[in-house]
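Before any comments, here is the structure.
One chain of protein is taken out of this complex; the other chains stay put.
Chain nomenclature is as follows: A, B, C and D, assigned in order of appearance, with residue numbering initiated at 1 for each chain independently.
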Amino acid sequence: MVSPVLLIAVPLGLAFLVPLISLVSRRAAMLVPVVACLFNLVVAITLMPGVLDQPVVEKIGGFPPPFCINLYAGPVGVLFAALIALAGLGIAVYAMAYIRTGPVDRYHLLYLLLLVGATGVVLTGDVFNLFVFFEILCISSYALVAYMGNKSGLEASVKYLIQGAVGSGLLLMGIGLLYGQFGTLNMADIANRMGSVNQVSVFVPLALIISGLGVEAAIFPLNAWLPDAHSSAPSSISAILSGIAIEVGLYAMVRMIFTVFGATSILMFMVFLGALTLLLGELCAFAQSNVKRMLAYSSIGQIGLILFALAMATSYSVAGGLFQLLSHTLSKALLFLAAGYMIYRSGSMEISSLHGMGKRMPLTSLAFTIGAFSLVGLPPFVGFPSKFLIVRAALARQQSIFTILLGFVLLGTLIEGAYFFRVVQAIYFKKGSGETGRSYAPAVALVSMFIFAALIIFVGIYPQPVADAVGSAATELLDRAEYVRSVLQ
Amino acid sequence: MIILVSLLVLLMLCAAIAALVFRDLLAAVIASCVVSLLASILFYFLHAPDVAMAEASIGAALVTAIFVIALGRTRRYEE
Amino acid sequence: MRIFLSLVVLAVIAVGIGKTLMEIPFGEDTTNVGGYYIQSGRDDTGAANIVTSVVVGYRAFDTLGEVTVLFVAAVGLGAVLAVGSASGRRRDVEPASLVLYTGCRFLFPLILLFGAYIFIHGHLTPGGGFQGGAIVASAFLLVYLGCRGRRIRHGWSKATESLGGLVFVGLGLLGLTAAGHFFLSNYLPKGTVNHLFSAGIIPIIYVAIGFKVGAELAGVIDDLVEESE
Amino acid sequence: MSFLESYAYYVGAFGLILIGLLVILVKRNLIKIIIGLSILDTGVNLFLISVGYLASGTAPIFSREGIDSGSMVDPVPQALVLTAIVIGVAVLALALGLAVRLYQNYGTLDMRKIKELKW
Partner (left out) sequence: MTVELLLGVALGGALLTYVLGKISPGLRNAFALLNALALVVMISLLYGQSFERALPLGFLGLELSVRMNMLSWFFAVTILGIGLLSVIYSLVYMRNKERLDYYYATLLFINASMLGTVVAGDLLSFFVFWEMMSWSTYLLISLRGGSKAIFAGIKYIVMSLIGSLTMLVAIVSLYVSFDTLSITELAGHVQSTTMGQALFVLVLFSVTFVIINALWPFHTWLPDAHAEAVSPFSAILSAVLVRKGLYGLYLLMYAMLGFSMLGKLAWGALSYSNVLAWIGAITIVFAAFRALMQNDSKRILAWSTVGQGGYMVLGVSVATNLGMAGGTFHILNHCIYIALLFFVAGAIEYRTGGIRDLDSLGGLIKRMPVAFVGGLVGICGLIGVPLTNGFVSKWLIYKSLVLEGRPFLAFAAFLGTWGTILYGYKFIHNIFLGQLPDRFRDVKGIPFTMAVPIVILTVLIFLFGVLPGIPLSVVDQVGTYLGFESLNVSIWGIPSETGTLNVVNLLAALAVAGFIVWLVLRAIGRSVSVDQDDTYAAGAAIPSGKYHYTVGFYSPLYRIVGPYVRDFVDAFFLKIAGWTGSVCGVTRKIYTGFVGNYVMYIILFLAALIFVQIAWSPW
């Protein structure tokens, strides 16, 4: 019997082990995240089939649910956990080669803790516990953004920290108000009692929580930290931030809205917000000449797309949103990883310095291209099935407002396509100045990139298993009563 | 009792405003330390001795110390 | 202009929150989970201090996360201050006066002892691992102030941090194999309430937390005072 | 008087929260902003504790036999605040570390001058 708590406890134990290990050898610490992610991946995959039938509610401490903190390992949680472990594994492997300077043991330790925080957020069934894991996620990402110790990294990190701290303050206030009204912190319990209070009075906590989580989820007016942080962090960290951190924030927000508050009335607003975030993100990305900043803004756009899909709140759309989330994780991680080594070789983040990279680093460039195509949603890459699902969901609403919004969303995709294709051209067809010799990224980094590329193509061609998992995850997210029942039974 | 509490609250808010307006950062830090200390007393009045202890030892003492150390390595006055 | 805008915006938020607070009457019993904890906390966990029974019993998982947050911050601070640091030099400052020096040396063990008392008795009296740890750290702060030039050895503090965390997680994981098959379940005998050796794993966890928090906060101060390595 | 009785703590808590936010909004100095964060945290903590308060209650500790368990204040917010305080100090420590490094790199802590990253 595998318990979902292992997904958190074992990596955490390994993380606590790292200082001891690093007393012996600093470089040995870099294996720890790899081991932890492999373990988590195995556990999550083992849990997956059972969880698709019946969610596992893990009572921590063994008390009955409203009184203990419970982990809720439903399809969503386990899917996210698997995704975190998978992306975490690939990026950890990459970082083994990529991170060479500074206190590497601390880097890998913080990285592992970031993954632990993310896993905790997606598995927990308790509001305050979610806050705590969220803080683990955020604080480790503040530190990691500044890891390189350069000016821009520090600046980005400070800005991120200030906004993140304000966000978490608001979140905590919201949680406090919730506790004041319901006297409980268990998500299912709050959901259960939600009907018993005045709906107006739960709005302020909802607004606080949306604003608080929205900072980490990077929805439109709250996302100013993202381009700075993602572009200044080491590329492996940009990859995990873009691939996991903001998605986890979005998950938390959606979980709050769907399950805890059941606030269907605000969803239309979130749909608009998603479309707006998408358009603004893509517009800003279009104007960038710095490749990592461009990727960062594109993450904003993608988050907008995911939010758009999730907030439509039909089983199709939520499935599509989750699928898009997965495909964004894989693609954006791949893009950042590939861009990382290209930037490393060319010494500059400007797109113009990537000219001729197709010849200098053919495999890395190929990886970048695959990521870019996938993100734009071209078949046969993983971005296509998710885009297909989202379009289907929007059209299945059969309302002209959704069709119009879909038009804006697709306009965003078009802009995204334009700037990604521009970069791909710069890589392949523009003549680079200066050095032209071949130089491959280290084998370990290439292996990691090709794990992602292979997944992108494989899931793109054969999306059915993912689509099934995502489908039942959507059912779980939308079925509030079932959530409450299975926790409080 | 309630008058005492109200006074403490008032004092605390004044300290907070002082932290807002002081241009001498060290004074602002001390003001925020006072805020924490008064909050700690309020915690005690609210029957939360654990929290009062934690706020006093962590929020008032350690945080202030960290602030002062950090101030020593940056500059003391706002530009 | 900016201040004006800020005030208006904050006023709107204040009004909104104020409206919501009308729904949360002050000083009245609105709890439902808390009531259960008060009723059965003593029996469930064996701790006299219900806050402790919540912190290390019912919501021990939060506490694990909390310990991790502090750990993250300590490690992160070390990473931030270590990488590409301008100089590895220690700032030369004049030594403290003899009175201060002697006073510090005298007080240091006493404060340590007090901190230890606080976290060992966490399940009985107010206080616990965090408060005790903070007091322990303040002892080290005193050393930095009074006995300049002395530093804790990083190896030891790292090992303490590590072991503290490992004990916590390890105790929790043992719960999976021991009685009840729950993470962090209290499987040790609970003893008699209000005795030092009671409440099962709670004192052990609190001691571990105390050491860990002490080491981490001291490490934080150390990192900030000196640019390490 | 009854207003004070009911809301003194809330006023204090939300006063702190709003002042903290105001500091963050209008101040440019990083240390000042971090002070603002600390005040914000204190305010939130005070609010949480006030939520759990029971007018005629006692501290939730069975320090001696015969304490009426019905009159204890809610222990849960206290547990939460313990956690929140530690999280707050963690964030503050990291922020101050970053501030120190930022000062080494930029020679200033004025956030208006620290904006190499924009657009």
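Assorted remarks:
Rule of thumb we're sticking to: a contact is a pair of C-beta atoms (placed from the backbone, for glycine too) under 8 Å apart; a residue touches a chain by one contact, two chains touch by 3 or more.
Here the structure is a predicted model, which means the values were calculated and not measured.
Judged over the whole assembly, touch between the missing chain and the shown ones holds for A, C, D. Of the listed residues A:Asn40, A:Ser353, A:Thr413 or A:Ser472, the one in contact with the hidden chain in the full complex is A:Thr413. Touching the missing chain, out of A:Val215, A:Ile240 or A:Leu335, is residue A:Val215. Residues touching the missing chain, restricted to subunit C, are 2, 5-6, 9-10, 12-13, 15-16, 19 (touch as defined at the top). Taking the whole complex into account, subunit A touches the unshown chain at residues 158-159, 162-163, 166-167, 170, 200, 203-204, 207-208, 210-211, 214-215, 221-222, 224-225, 227, 263, 265-266, 269, 280, 283-284, 286-288, 373, 376, 378-380, 384-385, 387-389, 391-392, 395-396, 398, 406, 410, 413-415, 417-418, 421-422, 425, 428-431, 461-464, 467. Residues 21, 24-28, 33, 111-112, 115-119 are the ones on subunit D that touch the missing chain.
We take it that only the chains that are shown with their structure count from here on.
Subunit C and subunit D have centres, each the mean of its CA atoms, that are 16 Å apart. Distance between chain centres (mean CA atoms), subunit A to subunit C: 30 Å.
Residue positions of subunit D touching 2 or more other chains: 5, 9, 20-22, 50-54, 59-61, 72, 74, 76-78, 80, 82-83, 85-87, 89-91, 93-94, 96-101. Looking at subunit A, one finds that residues 128, 132, 135, 139, 142-143, 146, 149-150, 154, 157, 173, 180, 183, 185 touch two or more other chains.
Subunit D makes touch with subunit A in their complex at residues 17, 20-21, 24, 30, 33, 37, 40-41, 44, 47-48, 51, 74, 76-77, 80, 83-84, 87, 90-91, 94-95, 98-99, 101-102, 105-106, 114-117, 119.
On the side of subunit D, the complex with subunit C involves touching residues 5-7, 9-10, 14, 18, 21-22, 25-26, 50-55, 59-63, 69-70, 72, 74-80, 82-83, 85-87, 89-91, 93-94, 96-98, 100-101, 104.
Partner subunit D is touched in their complex by these residues of subunit A: 128, 132, 135, 139, 142-143, 146, 149-152, 154-159, 161-162, 165-166, 168-169, 172-173, 175-176, 179-180, 183, 185, 227-228, 231-232, 284, 287.
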